[in-house]
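One chain of protein is taken out of this complex; the other chains stay put.
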Amino acid sequence: GVKMNKKLLVDVDCGVDDAQAIMLALGDPSVQILGITCVHGNTTVENVCKNVLRVLQACRKLEIPVFKGADKPILGTSISVGNFHGQDGLGDAPDASAPGLDLLQRENAVSALIRIVDENPGEVSLVAMGPLTNLALAVRMDPSLPGKLKGLYIMGGNTESRGNASVCAEFNFAADPEAAFVVLNDYQCPTHLSCWEFTCYSQLPWEFCDAWLGQDSDKARFMTKIFHHSMEEAKNESLQDVCLGCTGFISCDSYAMAAAVDESFITETDRYPVSVELTGTHTRGMMIVDTSGFLKKTHKASIMKKLKGCFQPTV
Amino acid sequence: GVKMNKKLLVDVDCGVDDAQAIMLALGDPSVQILGITCVHGNTTVENVCKNVLRVLQACRKLEIPVFKGADKPILGTSISVGNFHGQDGLGDAPDASAPGLDLLQRENAVSALIRIVDENPGEVSLVAMGPLTNLALAVRMDPSLPGKLKGLYIMGGNTESRGNASVCAEFNFAADPEAAFVVLNDYQCPTHLSCWEFTCYSQLPWEFCDAWLGQDSDKARFMTKIFHHSMEEAKNESLQDVCLGCTGFISCDSYAMAAAVDESFITETDRYPVSVELTGTHTRGMMIVDTSGFLKKTHKASIMKKLKGCFQPTV
Amino acid sequence: GVKMNKKLLVDVDCGVDDAQAIMLALGDPSVQILGITCVHGNTTVENVCKNVLRVLQACRKLEIPVFKGADKPILGTSISVGNFHGQDGLGDAPDASAPGLDLLQRENAVSALIRIVDENPGEVSLVAMGPLTNLALAVRMDPSLPGKLKGLYIMGGNTESRGNASVCAEFNFAADPEAAFVVLNDYQCPTHLSCWEFTCYSQLPWEFCDAWLGQDSDKARFMTKIFHHSMEEAKNESLQDVCLGCTGFISCDSYAMAAAVDESFITETDRYPVSVELTGTHTRGMMIVDTSGFLKKTHKASIMKKLKGCFQPTV
Partner (left out) sequence: GVKMNKKLLVDVDCGVDDAQAIMLALGDPSVQILGITCVHGNTTVENVCKNVLRVLQACRKLEIPVFKGADKPILGTSISVGNFHGQDGLGDAPDASAPGLDLLQRENAVSALIRIVDENPGEVSLVAMGPLTNLALAVRMDPSLPGKLKGLYIMGGNTESRGNASVCAEFNFAADPEAAFVVLNDYQCPTHLSCWEFTCYSQLPWEFCDAWLGQDSDKARFMTKIFHHSMEEAKNESLQDVCLGCTGFISCDSYAMAAAVDESFITETDRYPVSVELTGTHTRGMMIVDTSGFLKKTHKASIMKKLKGCFQPTV
């Protein structure tokens, strides 16, 4: 039989790209997803929970436990979310047979995070693809958590002060800067960052998307359905400005997941101390990359720079 | 028999004045303390736990459950603590027969807060006498918590921009400004604030302290022992500057507790919307009192202004 | 003949209360006004210049030189001004025979400030009743300026975190926080502050205003005319909230001027180091009063606390 040797715990604000990333992981027989924790972000945490259950249903994996987490950022004040992923976060393509919220676990996402990692010390790769609220709460509840992780993979932040949520801040960090600060400073485990500019420069060509979605399978049909809205949005010109001139499709969350699933996927990284700006007028939520040692920090994060060949997730 | 009709849940960073406040509550037969949650602040959270157990032992109340909570503020960066309460937070007067940390509950303080309030809906008065980290984490874990409280009593903040931890910030708020912000904005329950300037103006005369501590009882002897250090510190001149010129003793935490135990204790209050400054150079952690409606907030806190007669806690 | 032994230089953003203050000074035969410098604030700097010329014309003192100064705060971004003083800053009571701007001096206000003080070393009391932009530019152009002043009298700032332009900031400081910071930190001369709360607590009873304005003189008629608008505004309820509950009329700028004209006018002051918060979310522009020595500054300002009897300016 297949050896399932990669234990993942996945934290999502399930928009379309989170869905793609989850499907990417589910498609790899060597991966075991121990649980999916939900957090506010692209849409309300209730919608996020619904979306995750829909993805699992489409992939016939409803046995994976799903947990509801924070409904707001640490400070409680949400930033405005655009309509890129649709109002429901999943392309506004409703499904009458979608599973109900009664399928959620009763345990809180933060408690589940702490428990699952504690039950699998040194084995869990935590993949965070939304605002980092749940992770920040978890480490403040249990400071020993990061030391028990195998690794942490984050989609979020930026490296050259280019933003998509504000002039200098990427959405996941901007949506909860305090949480991002806590995670980058308190998770002293191997940390892998897939930042905004990297995902822009690593976009998929549109032709590839078309081929991908044209496959004849339930999963491909589900993907096509939820994907339609954001593909239209992404072809919009002003958005391509935000995406640093790129002319392909960005599946932001997929890179962090791909790296967690197969570390050979990333072929070049930078290693620097990082932090998050909390108080700037234009820079609140911006990631700080300390290339010169100004911050006197010892822990360094791995910042993804190049990936292997053309990125082709198999759903 | 005595009717125990006042259910209190107490959150402390157990310095000397927290100890006095706990003893004040234990001395009132109508009060039932459902639990004591510990938080970093005057000293490490480990010391806080030890101190609480010592107080309970001195009062022969070790049956009250004690829970360990956050060891750091939300952002993880502690401010420096002076030596007012001694290095161990309780006057550096060690006790060989002090109870061990094995008497602590295994449940996390934040989880306990959520559970106990949930088990006693509408009945619990929560008295917070340290940095508000545990309370902030609790409301982010369970947004329904504040709605189940009878009332919230806080020692912290300031009303006229006078500070003791920095030029404009009071210690409990300065020690975790983000937590104070969350609590003042997300706890939409009846909220009673005992602020820094109020405690300065409401100080006890030294003669009173002397009489109080001279009583012949185990509790009075314990109090005398732990109190010695801070009485010496408090007579120091530069400290009296910080305390706005007062020449008596300030038992900061006792006012919030006294108000929770007996609401007739407070004879005059202001009711205003309040918040916390998070980003100022000199004002980070300062409480904002919105007397003119600039903040467009609807929830108002009760700010203690005057108390009944001379405050004489019975230990 | 009368000995004119008090040399004043007056910096204004000439609203109604600036006008009152100028008239107060002109009414004292021992005062010599060396010049009036204009700055943005209650209205545009062009309107301020016009208003000053109208005041001087009403008082038959057009020989006093008037200089145009900064049209914007240091950073260039103006705060919104309410309508308290009317759109033109002087009660929107136009005068067909008002003097033209051709009567302005050609010299820039900042250069004039520097020159006039330099020509009268140790003799000039500088009275600032608007945003402090001109004064800040002047000290950066000529660092020796403050050392040549006899004294500096400022209407601005606050002492207990109550604001009228924002929740925690007084208008003159809020309108140019950087300038206020520069002046409080770089003018190391005798500095006298008439702050917002002080002017609120020292308001004139309405009866007094009525008597004052009822006098039979050109000046009183001019005053009545320009005063009508703000008296109506001041009786408004929500404004009385901002004014800390006072029910009389506040002529903010008059207290600083009165103190400059007759120092016995102020009977009680506090002396503390002061500064200005530049970066707070709610506190930008708030004055910092360092009662406990946190800031490690040596220079102290005199903060007006009580004034002699009932304040009755003679116009």
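Things worth noting here:
Note that the chains are named A, B and C in the order they appear, and that numbering of residues resets to 1 at the start of each chain.
Simple rule for what comes next: a residue touches a chain if its C-beta (ideal position, glycine included) is under 8 Å from a C-beta of that chain, and two chains touch if they have at least 3 such contacts.
Because the structure is predicted, anything quoted here is derived from the model rather than measured.
By the touch rule given at the top, the unshown chain touches A, C in the complete complex.
Interface note for the absent chain: among C:123, C:178 or C:233, the touching residue is C:178. When the missing chain is restored to the complex, the residue among C:29, C:121 or C:143 that touches it is C:143. Although one chain is not drawn, the whole complex shows that of C:46, C:71 or C:270 it is C:71 that touches it. For the chain left out of this panel, the touching residue among A:32, A:105, A:120 or A:161 is A:161. Residue positions on chain A in contact with the hidden chain: 159-164, 166-168, 238, 241-242, 244, 275, 277-284, 286, 288-295, in rising order.
Mapped onto chain C, the footprint of the missing chain covers residues 70-72, 74-76, 108, 110-111, 133, 136-137, 140-143, 178, 181-182, 185-186, 278-279.
We adopt the following convention: only the chains that are shown with their structure count from here on.
One finds 56 Å separating the Cα centroids of chain A and chain C. The set of chain C residues that touch two or more partner chains comprises 279.
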